[in-house]
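A single protein chain has been omitted from the complex, and every remaining protein chain is retained in its original position.
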Amino acid sequence: MKIRNNIAISDSGFVFDSNNGESFTLNKIGLEILQMLKNSRTEEEITQKIVKKYDVDIETFEQNYFDFVGMLRHFNLFENESF
Amino acid sequence: MKKIQLTIGVTGLNNTDNPGPGIPVIRALRDSHDFELRIIGLAYENLEPGIYMKDLVDKTYQIPYPSIGEKDFIQRLEYINNKENLDIIIPNFDAELHTFMKSKEHLESIGIKTYLPTFKQFEERDKTNLPGYGEKYEIKVPFSKPVVSYADIDNLEKNFDYPVLVKGKFYDAYIAYNKEQVITHFNKISAKWGVPVIVQEFIRGTEVNMVALGDGEGNTIAAVPMRKQYITDKGKAWGGITIGDEELLKLTTKLIKETKWRGGMEIEMIKNAKGDYYLIEINPRIPAWVYLAVAAGQNIPEALVKLALGKKVPPFKSYEIGKMFIRYSYDMIGDIAQFEKLSMSGEL
Partner (left out) sequence: MKKLKYERPIINKIQSGMPDKFGMSTRVQTISDVEGIPVVNIIKNYGSPTFVLSEQTIRDTYQEAREAFTTRYPKVQFAWSYKTNYLNAVCKIFHSEGSWAEVVSGFEYDKAIDNGVKGAHIIFNGPDKSDEYLAKSIENDSFIHIDHFDEFYSLIRIAAKSSKKAKVAIRVNMDTGIYPQWDRFGFNYENGDAWNVLNKIMLSKDLELVGLHTHIGTYILTPNAYGVAASKLAELAVRVYRKFNYVISYIDMGGGFASKNTLKGAYLPGKDTCPTFDDYAESITNALINSEIQPENLPTLILETGRALIDDAGYLVGTVLANKRLVSSRRATIIDIGVNLLFTSFWYEHEVYPVKEVSEQTEDTTIYGPLCMNIDVIREVIKFPLLQKGDPVIIPRVGAYNMTQWMQFITLRPNIILIDTSKNIHVIREEETNEVFSRQEKLPEHLS
């Protein structure tokens, strides 16, 4: 699972896909996660980090993470994956 | 004379091929020798061209569509007012007028003036009431009927011959040559602007329009008639010329006198081959082609601002006939950084 190279993530939470000109907004945690994904962090590493930093249990976060990644996939931000 | 310092909020910055009146209004205000202006753009969408026109608009804030509800809408205006200290707002979007008229007192209490028609004037001229309006003020109107469902469309053929015009409550008008087309337009318009949708008799003739300003006491402060010379597929004028139509001027003065119209307005009429005038629609705001009136000698937005400030404005006595406008499109250059700033902060 790798974020495509042409995805520019700005510190404000603005995401620009230079391939097709689409743009997106992220909230703060969304921004943190996307940056970690961009740096090739694994799901476990991300979960650990978020659960340690924020007031959330692993189960809830896993559900939300799954949903978030689903949206990233829906918006076509990952490099081609084979299922 | 010392110039009056004013901060004016203007909506309708969508200067596209279906233009809102915001940019022409600002251009007219900037022409005034009496004002020292700061113009605050109020934009609904992030690609309204006016947002990016830095020589005309000093700063733009995004605002929610009025469909969100008066409370949230006004809250956003209050936020903007706290930063900018607005003196006047000139709304230019039909669908927002109801909300602005309703909040008139509240806006005044926080120091923002508007210059709008009363609810009664506004509702009386509503497209769905056109036949009643024509009867009351003795003006010919095309036969028209509001439609709320397919069942109503089935009944139309008793009253209409094709073609007919199918119109939205606020915007959009399409011509239909048969029932299927009526249904298609009905679906399209009702999805966007809700019901009722208005079906109107199609009058053949020359379209003549009037931009006018009433002072709320029955006086016509300004009035300039224009004939559309070229019309886009959206029914918008692409070119127009001021004309010396006395009959139209008489009709306008009479209408403003009897209704005591307050604020800017556009009267759309069709003159048929016999020379009869049919009232098609009254738009309760300044139209996008207002700058033609300015060029012809009647700066209507400037006069409207003065009226809003409570000043006496003497009626314009004349205008230049034969002034023309030719609309053109132009590709402004923007940058993703501007788009990012607007998207993330709602301000630019």
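Note that the chains are named A and B in the order they appear, and that numbering of residues resets to 1 at the start of each chain.
The rule we apply is simple: a contact is a pair of C-beta atoms (placed from the backbone, for glycine too) under 8 Å apart; a residue touches a chain by one contact, two chains touch by 3 or more.
This one's a predicted model, so the numbers in the text were calculated from it and none came from an experiment.
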Chain B, residues in touch with the chain not shown (by the definition above): 44-47, 62-72, 75-76, 95, 98-99, 102, 123, 128-129, 132, 145-146, 148-149, 152, 169-170, 190, 193-196, 343, 345-346
Chain A residues that touch the omitted chain in the full complex: 15, 22-30, 32-34, 52-56, 60-61, 64-65, 67-68, 70-72, 74-75
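Convention: only the chains that are shown with their structure count from here on.
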Distance from chain B to chain A - Cα centre to Cα centre, in angstrom: 44
In the complex, chain B residues that touch chain A: 336, 339-340, 343-344
Touching residues on chain A, where the partner in the complex is chain B: 10, 12-14, 16, 23, 25
